[in-house]
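The complex is shown incomplete by one protein chain, all other protein chains being positioned as in the whole.
Now for chain A:
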Amino acid sequence: MASVVPVKEKKLMDVKLGELPSWILMRDFTPKGIAGAFQRGYYRYYNKYVNVKRGGVAGISMVLAAYVLFNYCRCYKELKHERLHKYH
């Protein structure tokens, strides 16, 4: 599956399934690369939902929801013991 554009340049959605391992391995996993990835992700979210003229509640509500979910996942181990039923 030779592609016209080199695998390195494609976005994730354009990568074919067979090329996925090579695409993942190609990524920059140095600390600088990881920091750059976080920065890019942050600015992507920021510029889409927050840095607009007439923003809405979606900007912070999505962040709070993600935070809630994250904390729930973290505490799931202790919450498991508060189940109402034993067998599901």
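As a working rule, contacts are C-beta pairs under 8 Å (C-beta built on N, C-alpha and C of every residue); 3 or more make two chains touch, one makes a residue touch a chain; residues count from 1.
One rule holds in what follows: contacts and distances are computed from a predicted model.
The chain not displayed here is annotated in its UniProt record as "ATP synthase subunit b", chosen from "ATP synthase subunit b", "NEDD8-activating enzyme E1 regulatory subunit", "Proteasome subunit beta" or "Spermatogenesis-defective protein 39 homolog". Annotation for chain A: contacts to the undisplayed chain at residues 8-13, 27, 37, 40-41, 43-44, 47-59, 61-62, 65, 72, 79-80, 82-85, 88.
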